[in-house]
Structure formats: structure tokens, C-alpha cells
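Yeah, one chain of the complex is gone here, protein chain that is, but the others are all in their spots.
Naming follows writing order (A, B, C, D and E), and every chain is counted from residue 1.
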């Protein structure tokens, strides 16, 4: 749902315990249907080392994070610090926040809900140099918009054949294009 | 509206189709009046080239994006990747998300509503080296807080006069200050 | 509160002035209790110098900002610009937005509510080289997860003793560990 | 030439005006033959706006710069500033340094010689959707290591056919692979 | 001196202690006369906190560094680390390298000579709101290319007059332009 205005009205009787102003997001439903509600968790960190923050990736993914990223930021007192961002479904929110406190030196995080649209994905196989490589095909309303070879598969084939990953990736792309 | 607490209560009868917990944002209205509701759309991308991502700017602005930016981020597996951020009004949300899927290799985006406060702007003209330069004046509650020459105009005058843009920009600033 | 679905229903009579679609965030309350509602204010700025933006930190903290940070971003026309981010409680929102307009060349900001979880903190003292150093201890559900010496205190002791701050910091860490 | 040691000896009579210590880079010539000597010019800038610095690209390329780039850096006093880097042949050094002074607010630059190895390049044409697209092929010791379609050509074909650039680029890659 | 070629010849007798290959930088002297030889010292650091690295600025400037900067970099194992760069004259090289080892966790630095061209600078005074503000004027071959008010002076005047620094800076720029 997209909204154009935000209205404020007197809340219904049902909200006795809370003040009687309610924020309502209004809008018209569009073709676009959000399919997932997730959270973005963020922490600005200036007292952990890059080693410690990098080490947190593994932990976060193990706890179910959908995505983890680090952004360089400048904080007060000339500090070239790091913003840690973790995307997660609501059920993972608590354990992920807890893990940030346990694994980094952060003592405060912020988080907010975001809607997420993910393309439908299909996984198929192609053969490159006699080896299987997975192809991730993404469709938007039934039409393929993306078909990419999996990097890790290309890497394995590249190692086995002592070739650059770039070359195997490119051969896989050609094979995908030929297949159509 | 700024809120101080978030309350939870039993939903009214009107919400039969949905569970009966409602999140209500409470607060008092302040002087500050939000004038626009927009969306921030974000995608973390590690499989598109800088060429492709840079090329997306033109497309996004054509589709009505209010702002587009790229932020360097570190994703898993040592990838120095890019966060693409697009600001847009709700009516443009669907077509912009679609375009991200079509134009980049992203297969998942997230988005969330943000409120936007923009200063009132007035456009006037000044003359520098015999040429018109547009001045964008921004007012906060009727008081001018900003009056800046348009960069593109200064560039044109600079080219015509074979002068550094910096110099023309600086002459324009002086002219603006003189005018007051 | 974490939510799993977002439902839309017909609004109650109480919302006469606004359309009758209401966005309700649904979910189950978890152990995790959000304690603060704050705002994240953001502005993409391509026409202020680094000097001016750096100078804004002092102003923002004076006006009650909880945190201020700068992120390098790429905007249109090849500009390596800056995203200014200010975290603040709702009561400070107006004055901080106003100050961004007054102190930088920004003429538009966006903001959105975020929930914040901050660990309980206790401040104690340890003695290093005969000087007091404050230790900030952070607890998660009563269990200490962090105990860090204050950087500024270590810096003072380091100066007095003509030692590297790193060394004093490390001595303080050892003292904290011994104390337990 | 790669060197393993740096020796110092008494300079010959020919260096009367200068002290008699000479730094000699020693090493053995390798297969690898450097083909170009160029300079890297750098300036740390904290008092120019992103607009001005972005505008410098056009000027620098007009003056013969081989490459121009901007790097986000943190300078003293919390400034998220920019390092401007320009690569140029020695004959262009003076005019480029002069232009940095004229076009930006920089008042000091540093520069140093670098050796440059560039692959041999060949330009050929392929046909995609009935349009010509240039292919840049790079060879290392006679063996092709890279064959990439020109981004700008793909963009033109994409516009003409109202397709994503990504798609045309990918079609061009497939065509290159087929051609072999 | 700019060089076009690098030649290798048999070294003269004077270099007995060292192998007999000498690298000679050749070129023609140009109008441009380098006036300072300095060093760029760099260290890639992934095990110090932003606090510690930021704290190093003060130390480095006290030891005579000409410039200090931090650049975000990605090192192995997903680490969003920092490159510390210090510019210094040769006489300061040893004490600065030593201080990097003492004040940060770095255990290895690299350095290389760079030539530096700095514009001639003159300092004059202008009056803004009844206060003196220093103007730094930079000249290229006798022609003024830059005349900027000192940020710190503007800040003082701004504080005294409870005005934004931006406004005072802009008044100073107008005054400079009027003066000419």
C-alpha cells in the first residue's frame, strides 16, 4: 500500500490506555503487492575493531539475518566509524539485537520496519566444461528479468579447470543466453 | 506529528479480517508541518558493475525519482558492494521498483515511508558578466536561509568566458550578497 | 512489538476526515521491550563544503541530537556528496531540522521514526597509574556484556604520563578484567 | 625493472652542486616491460563543494588526464573530505596541476611517478538487434583475456529498442562468446 | 622534472658496493618547479578502533605532520578497515613512523617520496560584523586564484553573533569580492 496523506483522528474507545490521537496511513492499493515485512536494525559503532565487526557476519547469518552490511560513516571526534545494518524478519529481531550487544561493543541499536519485495526465483542447472552450474532466474510478473550463474559454482569450476572465475562466469552467461 | 510512545490495544470491530492488536503512533502536533510523504527504496547490490548502476540514474529520474544515490557498503564474502537508494512519491513506487529489477541485477528491494520537509523555494535572476544566472532562494518561515546560484548556469557562463566555474560561482555569490 | 503482517480494514467512524483505509501493524509482543522512540533525520547534501558539514556536529549536539554521522554517497552528476544523519527524540525534531536548514545548504530533509534499544549502563571508576578512569558497563538482562574504559579519560591519563593512549586503554582493560 | 635493494654510494664528480650520496634502484629486468611512465597527482580537499569537484572531471579530461577519481577521506576536525586523484603523462602535468588550483579550492597538490602497464587493445564490431556495438578486446602476450562490449554503445541500442541496458549488454556478451 | 623514459645502464665505478644497474629518470625541466620533497606514509589497519585512530591526528600534527587522513578500505576477511595516510617532510619521517607504531596497533607501514607544489599564500584581514576575519589568498604565478575566509575565524564571529557559520562565511566571501 502506498499512502498519500497521513491523517490524525480521535482514537476509538478501544485505546483507553493510550492517548487518543491515531496516525493512519492512507492510500490506494496498487498492483504492487508487498510480500514480506522485515526489520532494518542499525548500529553506529566507533569502539570495535574491523576484525570484530567482520567476525559478526557469520554469527548474524547463523541467527537468521537476511542480509548484513557495513557502511563507513564519520562520527563525532574525527572517528571513521562503521554503521552495521542487519535485515531480519520480526521473529529474529530479538536474538539478532541481543547478538549485536554480545558480539560487538555497541550498547545501543535502532530498528524500523521495512517492506520488502523480492522477485520470484527459480533455480535451474546448466553445464559448463562438463560441470553443473546453478542459474538463478528471477521473474517479474512472469517475465524473466534476470538469469545469473551462481558465483560460488563458477568458482568451483574455475578452480577445477585452473581458469579465471571471470572466464567461467562469462561462459556460463553465454550458455544461459544460448539456452533461451 | 512526533510521537513519544507507541501503544498497543485491542483493535475495534472494524478490523475483523486482521488480528486484534493495533499499533498506534501517539504524539502531539508541533509547529512543524510535514508536507510530503515519500518512500525510500533501497537495494544492496553485489552483482552489478559500477557502469550499470551509474546508468540507472538517468532511468530513475525519468521515472520521477526525487533523488537517487549510491552508498559504498561491505557485504558478506569481502564484497565492496553498493546500496542504491531512491526517494520517490508513492505513485512512482511501483514503476521505480520495477525499473530497479529490470535495469540492475537486484532481485530484492526494501522500502519504507519517510516524511519530507522541503523549504519553500523562489527562483530569481542575477546578472554576472552580462549573463543571467538563476538564484534559488530558500525560506524557512518566511526568512531567507539560503540563496545559491545554480551550478549549471554558472558552468555555462564560465564556459562562455573561459573562466573557472569556481570564479563565476563566487562572483554570483557576491552579486547575491550585494543585492540584499 | 514485531509484526508479521500488515492488514488493511475499513476505518472506524472516528476517522471521518480521512479515507477509510487503515494500516495496522500486527504482531506479537516479545520479550524485547522497546524503550525509546526516536527519529532518524537525513539529508543528501552536494552543495556544502566538508568544513561546513563538520561544523554542524557541535550545533546538533548542543540542540540535543543523540547521534550525528556523515556517510559518503554518490549523487547525480558525479558528485561525491554527503548524507547527514541525525538521531533525535521527537521533541528535538523541529529545532534540529531547522538548524540543518540554517547551518548547511540543505533545502530538504527526510525523517522517519525508529525504535531504539539501549543497554542499561552503569558508570564506575578504576584506578590506572594513580588516576581515575571511568568504566562504562553495559548490561543485557542483568548480565554484563560490555565494560569499556572511557576513551577521553584514558587520553587524559596518557597525556599526563606521556604514554600512548593505546597503552593506557589497554592497562584499563586489564584492570577491569582483574576487578571481576 | 623490479628492484630488490636500494644502494647508496658516493656520487660521481658530475654532481658537484649536490651532496654526494646517490640512490640507485637495482634489480633485474623481467619479462614484464613497462610501456608508459605517468604521474599520479593527488589533492586532499576540504573546502570545495561536491558540485565543484564533480565539475572538474570534464576540465581534467579536456586537458588530457588519463583518469580522474574521487576518494572519500576523513581529514582533521571531523571533515568528510575528498581526495582528488588525476593520472597523467608528464607533458600534461603542469597544465593539470594548474587547473586543479584554478578550478577547485585546493592550494597544494602532491604528485609522484608511477609506471603503467596497459594491455594491447583491439576494437572490433558485433551486431546486436541489427545495430553495431564496439567490442574492446584486450590481449596479454597475444592471448585474449578480456572482450567487453562498450557500455555507451549498449546504452544507445537499449534506448532505441526501449530495453534495459543490462539486457543489451548481456546479448552483446553472448554474441562475443558465440563469435569465438 | 618530468620524465618520459626510464633508462638502465651499467653503473659507474663509483658504485662498487652495489650492483651495476642504475635506474635513471630522464626528462626535460619544465616551467613548473617543485619546491618541496615530502613523504607519504601509509598503513592499512584492521585491528584498531575508530577511537584510537581518530586520537592519532593530534599526535601526528604535534610531531609535524603536514596532513593526516583516513580512508575507508576493505581488507581480507570482510574487514571494513582504515588506511591511515600521513604526509611529512623527510626530517619528520622517523618520528612519525615510530608514533604510528606506538599509538595504533599497526605493525607495518609503507612510505614513498612525493613532490609537492603549494601555491604562495598571503594572509590579510577583512572586517565582518565589526570583527577581524583572516583571508588566505593563494597565488599562481602572481595571479590570485583563491581567496578564502578562514573557517575558524568565521566560526568565532558566528558564535559571538549567534548566527550560522554559513552566513558569516558567506558575508566574508562577499566582503572579499567587494574589496577587489
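Everything below uses one rule, namely that a residue touches a chain if its C-beta (ideal position, glycine included) is under 8 Å from a C-beta of that chain, and two chains touch if they have at least 3 such contacts.
Values in this document were obtained by computation on a predicted structure and should not be read as measured data.
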Notebook entry, point to check: Who touches the missing chain here, E:39, E:151 or E:169?
Noted result: E:39
Checklist line | Among A:39, A:111 or A:169, the residue in touch with the chain that has been omitted | finding: A:169
Notebook entry, point to check: Hey, which subunit B residues sit against the chain that's not shown?
Noted result: 45-51, 53-54, 57, 70, 72, 75, 77-82, 105
Note to self: Which parts of subunit D face the unshown chain closely enough to count as touching?
What the structure shows: 2-6, 8, 11-12, 14-19, 21-23, 25, 27, 30-32, 38, 40, 57, 61, 67-72, 85, 87, 112-119, 121, 136, 138, 140, 145-146, 148, 151
Margin query: List every residue of subunit C that touches the chain not included in the displayed model.
Written below: 72, 74, 76-78, 80, 145, 164, 170-171, 173-174, 177-178
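Keep in mind that, in the parts below, only the chains that are shown with their structure count from here on.
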Next item on the list: Mind checking the centre-to-centre distance between subunit C and subunit D? Centres are C-alpha means, answer in whole Å.
Entry: 39
Item checked: Multi-chain contact sites of subunit A, meaning residues that touch two or more partners -> 3, 5, 8, 11-12, 22, 25, 27, 47, 57, 70-72, 74-78, 80-81, 112-113, 115, 145
